[in-house]
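One structure follows; several queries about it will come next.
Complex shown without one protein chain; remaining protein chains in place.
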Amino acid sequence: MIVVMKPFATQEMITRIMKRVESLGMKPHVIVGVERTVIAATGAEPEGIQAEIEACDEVEKVMPILAPYKIASRETRKEPTVIRCGSLVLGGGHIGVIAGPCSVESEEQIMQVAAQVKAAGATALRGGAFKPRTSPYAFQGMKEAGLKLLAAARDATGLAVVTEVMTPHHVELVSKYADILQIGARNMQNYHLLQAVGETRKPILLKRGPSATIEEFLLAAEYILDQGNHDVILCERGIRTFETHTRFTLPLATVPYLREKTHLPIITDPSHGTGIASLVPSMSAASIAAGADGLILEVHPNPSKAVSDGAQTLTPAAFEATMQLCRKVATALGKTM
Amino acid sequence: MIVVMKPFATQEMITRIMKRVESLGMKPHVIVGVERTVIAATGAEPEGIQAEIEACDEVEKVMPILAPYKIASRETRKEPTVIRCGSLVLGGGHIGVIAGPCSVESEEQIMQVAAQVKAAGATALRGGAFKPRTSPYAFQGMKEAGLKLLAAARDATGLAVVTEVMTPHHVELVSKYADILQIGARNMQNYHLLQAVGETRKPILLKRGPSATIEEFLLAAEYILDQGNHDVILCERGIRTFETHTRFTLPLATVPYLREKTHLPIITDPSHGTGIASLVPSMSAASIAAGADGLILEVHPNPSKAVSDGAQTLTPAAFEATMQLCRKVATALGKTM
Amino acid sequence: MIVVMKPFATQEMITRIMKRVESLGMKPHVIVGVERTVIAATGAEPEGIQAEIEACDEVEKVMPILAPYKIASRETRKEPTVIRCGSLVLGGGHIGVIAGPCSVESEEQIMQVAAQVKAAGATALRGGAFKPRTSPYAFQGMKEAGLKLLAAARDATGLAVVTEVMTPHHVELVSKYADILQIGARNMQNYHLLQAVGETRKPILLKRGPSATIEEFLLAAEYILDQGNHDVILCERGIRTFETHTRFTLPLATVPYLREKTHLPIITDPSHGTGIASLVPSMSAASIAAGADGLILEVHPNPSKAVSDGAQTLTPAAFEATMQLCRKVATALGKTM
Partner (left out) sequence: MIVVMKPFATQEMITRIMKRVESLGMKPHVIVGVERTVIAATGAEPEGIQAEIEACDEVEKVMPILAPYKIASRETRKEPTVIRCGSLVLGGGHIGVIAGPCSVESEEQIMQVAAQVKAAGATALRGGAFKPRTSPYAFQGMKEAGLKLLAAARDATGLAVVTEVMTPHHVELVSKYADILQIGARNMQNYHLLQAVGETRKPILLKRGPSATIEEFLLAAEYILDQGNHDVILCERGIRTFETHTRFTLPLATVPYLREKTHLPIITDPSHGTGIASLVPSMSAASIAAGADGLILEVHPNPSKAVSDGAQTLTPAAFEATMQLCRKVATALGKTM
C-alpha cells in the first residue's frame, strides 16, 4: 500500500507510521516530495491494516496496490477455466446458451419451452422454482414441485438445469435436482449462502449485484472458490444507474475487463440487463462480440402470460432469431456455438 | 394501472386488452387521445398483471398508480410508530442514538466503549458479532462469544443492544442476546432472512441497500411487517453513486420523503453514509435537522486500532462533541434527545 | 397526460383540475378508482402544464404519455436518415469509422495518423483543435493552427474532417475548415451552441452528456433539428455511474433503443466509453453487433506521447486489428464497412 501523509505531517508522525508498518512485518519506504511525504509499504499486508492507517489523523489517504482476490485472479492461473456440465460448455472458445422461463409455472409450460429452446440451440435450461420477489405479495415460485419439473425437463431433453438457490438450508434440496446452482443478484453478498454453495461440487452461476463493483464481484466469487469449488461462472446482468429507459444498464465492457483479470468464464444476461424483449437480440449479439462465453436468456411460450418478467421475455420465435444472429457473430469470430 | 397503447394500435387490439382487463375483475376505461389511446384499469390488480400487459406488442408502456406496499404505508396508519426498547425510544419527537464499535473485539473494548457512549448520551449500544465482509480473507467477527460480550455490556450499562443477524438459522441464537436485530444493507433483499426476523417479536433495524429504491426499501420492510412484526426501524445508510470522495452518498431527503410515505421511524447512519470520521458530526446534525428519529454511529476507544471501518469511526471525544452538536439542533426543533 | 389525484381529493378539487385542463383546450376524462381518482387529459398540451398541475396540493403525480421530441422521432419519419459527407457514409447499412488523435499536436503527427487510419479503413478523420479540458492548467489545443492542419490532412487523404466546436462565436471559424462539427459531451446542453450549429448546414456529431437521459439527448438533437439542420449524428460515449474500473460505463443498449425511437444515425465512442485502450477492440465489435452505424476512435502514432487521453488511445497497429475484427462482425450481419 501507499500511504500519503498530510502536508503538515511532522517527521515524528512519519516515524510513527513507519514503525507501525514495520511492526506488522512490512517494509516502509519513505519518499519525501516537494509538498507531501509518501510511505510505500511492501510485503504481505495483514487484513485491516489499510483502514487502520487511514484512520490516523496525519494520513491523507491510503492507496492499495494489490487486488484483494487471489484464486479468481489471472495471476494465479493463466489458462481460462472451462466449465463442462452435461450439455453445457462455457469458455475456451465454446459459447453456451442457457434459456428458459423466469419461473417454472406448470409441467406443460416447462416441457414445451425446454423442447423449444433445445430445438433452437440452447445448451442448458433455466427456470426459477424459488423466486426472490421484491414484493411479499408476488408469486414466490413452485418450490420443490418446480424443481421436480425441471428435472423432468432435463430427462426429456438432455439439457443441463440451472436454477436459483436463495438460502443456505435449501442448498441440499436444490442440489438434488439442479446441475448448476444460480446465486441471484440480490444475494451476491449473502456470504453464508456463498459459503454453502462453495461446499457443493456443482458449478455455480454467480450474478453480479446491481451496485457491486468488479472487485466486490470477484471477491464474492472468491468466497465460493475459497471453499474448494472452482467452477464459478460470472454473469454480468446489468447495474443500477440513473438510466430508466432500460430496467438496468448492461455494461458490456465488464466482459473484456474481467477477461484480463480472471480465468473464470463470463456470461451476460441481456434479459434482465435491458428489461425489454425487443433489445435482447441486439444485446445478445453484442455480448458475443464483446467476448462473452455464453448467455442466459428468458424464453416463455407466451410471454404475455408469464407470471413474472413478461416484458423482457422472448417468444420461442424471437429466441430462435436471436440464436441465428448470435451464431453469425460467433462464427465470424471463430467460436463454436 | 394506466395502459398506453402504441400509436398504430387498432380497435381490435384495444378491445383485446380491455377484455383481458375485464376477465381479471378490473374495469377498463378507454380514453382516445389525438395520438394515442390510453386504457385506465381500476379495481384490485392481480399480481403480475402489469408485466403481462406490458409484454403485449401493441402496448407502449404500463404505468402503476398505487404504491405496492400496504402495511408500511401512511395511508394504512396515520400516526407514527414509536419504537420503545429498554433505554431506546425512537419516533414521536424522541431521538435515539445507537453507538458503538463496528465489531466486538474484546471484553475490555466493548465494556469501555459502552460506558463511554452511555456517558455521552447514547441510548443503545451497537456492535457486530457476525460480520459481513466483502473479502473472505477479512475478520468475520467473534460470533457467539461476541454476542455474550454485548449482553454483558448491556447488563453493565443498561443500554439496549443492537447487532446484525446474517442468515436465517442464526436468528434464534442472535435473539437470545440482542434487543434489536439488524438487517445489513447487503441483506436488504434476502427474503428468507426478512421472513425469519419477521417471525420474532424483536424490533428490526432494516438498513437500506446501497442501490435500493425507496419502493424496494419499503417492500423489504413489508416482508417483515407481513409476518406480524410491526416494529421496523428504517435506516438510510447511503447509496452507491458516481461519487468517490465519500464511501457512499448519504441522501438525507430520504428522511422527509419517507416521513410522507410511511409511519415507521427513520434513522440515518452517517458513519457508513460518508466513510470519513471528520464528516460524521456535520452529517449527524444535518440528519436531525432533516427530521430523523435517530442515529446509528460507529465509536471505538481507538479507531486506528479498530479491526474494521477505522476510517469512519469516531473517537469517544468526537462522539461526545457530535452529541452536543446534535442536541443543540434537536432542542432548537423541539425534540428530546 | 395522466393526473393522479391524492386519496383524499374531494369532488371539488377534481372539478377544479378538470376546469383548468379544459381552459387550456384539452379534454379531461375522469376515472374513479377504488382508492384514487385519475384524470386523463387528451389533446395538445401547452408547455409547462404538467409542472403546473403537479404543483397543486391535491395532485399526487402527473405522468406524461407523449415523448417531448418531435422532429427526431421515428413517428415523424419512418425511414432512417443516412448521412453522407465526402468519404463518410453513416446509416442505411453503411458503417462509418471516424478515427484520429484526441488533439492535433503537429503537422507531422496529424499527417502521419491520417494516412495510417485511412490505410486501415477509416472513412473520416477526427482531431481536436479546440480542447475542452477539465483543468485550466491543461493543454487547450492548437486552435486555428490545428484546424488548418486538419484541412491539410483532408486534402492529402480525402478523409472528411470531424472536429469539436466549443462556443457559438467559433462556429463560423470551425465551419471554414471542418466537414462535420462535433458537440462534446460537456456541451450537450449548451443551448446557444446547439442553436448556432443548427444554423449551419454541416452535419453535427452530437455526443451524449455523461448524465443525460435518452430523452434529454434527443431533446438536445431537437434543438439542432429545430433550426433546420437535419443532419445530426447521435454518439453514445459512455455515462457516469458508480463504476470506476472503466472511465465511463458504455451502455450499448442505447443503440437498439434509440433505433426504435429515432431515425437519426447512431454511433459509439469506445475510446471515451471505456478509457482503456485494451478494451476498445472488443467494445468496437460489440457496438457493431448492437447495430451501431459507426464508430469514433482515438488513434495516435505513439499513444504514450499523446498530450491528452493517452491511456485510451489505440496505436495504428491496434486500430488496424480493431478494424479487421469489426469488419468480420459487420460482414456477418450483412453490412458494408
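A few notes on this one:
Lettered A, B and C in written order, each chain numbered from 1.
Following the convention adopted for this analysis, a residue touches a chain if its C-beta (ideal position, glycine included) is under 8 Å from a C-beta of that chain, and two chains touch if they have at least 3 such contacts.
Just so we're clear, the structure is a prediction, and the values are computed from it rather than from any experiment.
Within the whole complex, touches from the chain that is not shown fall on A, B, C. In the complete assembly, the contact with the undisplayed chain comes from B:S282, out of B:T10, B:T76, B:S106 or B:S282. Interface note: of A:E12, A:E35 or A:E79, the residue touching the hidden chain in the full complex is A:E35.
Only one of the listed residues, B:A72, B:L159 or B:A290, touches the absent chain: B:A290. Residue B:G273 is the one among B:G198, B:G273 or B:P316 that touches the chain not shown. Across the interface with the omitted chain, chain C contributes residues 47-48, 51-56, 68-70, 132-139, 166-169, 186-187, 189-193, 209-211, 216, 219, 222-223, 226, 240, 277, 303-311, 313. Residues of chain B in touch with the missing chain: 211, 213-215, 239, 241-246, 249-253, 255-257, 260, 273-274, 276, 278-279, 282-283, 285-291, 325, 328-329, 331-333. Against the chain not shown here, chain A presents residues 2, 4, 7, 29, 31-36, 38, 40, 42-44, 63, 65-66, 75, 240-242, 244.
In the analysis below, only the chains that are shown with their structure count from here on.
Taken chain by chain, the contacts link every pair, so each chain touches all the others.
Once the centre of each chain is set as its mean CA position, chain A and chain B turn out to be 26 Å apart. Chain contacts: chain A has residues 211 touching two or more partner chains.
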